[in-house]
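So the structure is just underneath, and the comments pick up after that.
Our next item is chain A:
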Amino acid sequence: MEFFLGHYAYWFIIVLLCIGLYTIMFKRNLVKKLIGLSIFQSSIILFWVSSASKWNATVPIYDSAYSIENTANYINPLPHTLMLTAIVVGVATLGVAFALFVLVYKRFKILNEDVIIQEMKSESE
Partner candidate 1 sequence: MNNEMSYISYVPFLAVMVSLAAVPLIILSDKKPNLRESWTLIAAFVKFALVFSLVPAAMQGYTAEVNLLEISPGIHLALKADQFGIFFALIASGLWIFTSFYSIGYVRGNSEKKQTRYFASFAVCLSSTIGVAFSANLLTFIVFYEILTIATYPLVIHKETPEAISGGRKYLAYTLTAGLCLIAASAWVYDLTGTLDFAAGGILNHVSLSPSVAVPLFMLFLAGVGVKAGIMPLHGWLPSAMVAPTPVSALLHAVAVVKSGVFAVIRVVGFVFGPNVMENFNLNTILAAFAGTTIILASLIALKQDNLKARLAYSTVGHLSYIVLGAALLTEAGFLGGILHIATHATMKITLFFCAGAIYVNLHRENISQLDGIGKIMPWTMGAFTIGAMGLAGVPPVNGFLSKWFLALGALEADKLFILGIFIISGLLNAAYFFPIVHRAFFKEGVNLEGYGEAPLFMVVPLVCTAVFSVILGLDPDLFFNFYQFAFEIANSLLR
Partner candidate 2 sequence: MIKNFPVIIPAIYLTAALLIPLLRSRHERYAHSIALSAVFAAALVSINNIYYVINNGTIHYHFGGWTPPIGIEYVLDPLSAFVVFVINSVVFFILIHAVKVNAIELHSKEIPYYSVVMLMMLGFNGMIMTGDFFNLFVFLEISSLSVYGLMAMGDRGSAFASFRYLLLGTIGASFFLLGLGFLYMVSGSLNMSDLKEIIPLLSNSPVLIIALTLMVTGVGIKMAVFPLHGWLPDAYTLASSSTSALIAAIGTKVSAYVMIRILFFVFGVEYVTEIFPVTLVLGWLGAAGIIYGSILAIAQKEMKSMLAYSSVAQIGYITLGISMANPLGFIGAVLHIINHAFMKGALFLVAANLRIRTGHSDISRLHKVCAKKMPVTMACFTVAAISMIGLPPVAGFFSKWYLVLGAVDNRQWIFMGVILLSSLLNAVYFFRIIENVYIKSSDSDEEMKSCTLAEDEPGFSMIGPLVLFAMTLLLLGLFNVYIVNNIILLMMPPGL
C-alpha cells in the first residue's frame, strides 16, 4: 500500500509516460502522435519538477520567516530552472513539427500515416 500511495507522484508520471508512448506508437494521425509526444515530454518534466519538492519546504523565494542559511527549508530551485529550458525545447520541437506538418499536408493532402506511407511506397516504384 505504501508502495502505491507513498509514491503516487511517480505512478502518475509512469501513467502519463505510457499514455504518451502509446499515442505516439498507435495513433495513425500525425497530429495525435505529436500530442502524444507532448504528453511524453510533459511527464518527464513533471518527474524532474517532482524531484525538487520536499516536505514542509516553501518556494525558493526569500522568506523572512526562514533564514537564508537554512536552505533545507526551501525546495530545490535547480530542477525548476532546468525544466524551464526543457519546456522551451519542447515548444521549439512543437514548432518545428508543425512546420513539418504544413509541408507534409501540402505534399500529401492528408495527415494520416498509413496513407502517406502507401503513397511513398507507390512513388518509389
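Regarding selection, all candidates are chains of the complex that A comes from, given by their letters.
Note that a contact is a pair of C-beta atoms (placed from the backbone, for glycine too) under 8 Å apart; a residue touches a chain by one contact, two chains touch by 3 or more; residues count from 1.
Nothing here was measured: the structure is a model prediction, and the numbers come from that model.
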item: Result, touching chain for chain A in the complex among 1 or 2; value: 2
item: Residues on chain A engaged by candidate 2 in the complex (per definition of touch); value: 21, 24, 30, 33-34, 37, 40-41, 44, 47-48, 51, 79, 82, 85-86, 89, 92-93, 96-97, 99-101, 103-104, 107-108, 116, 119-120, 123
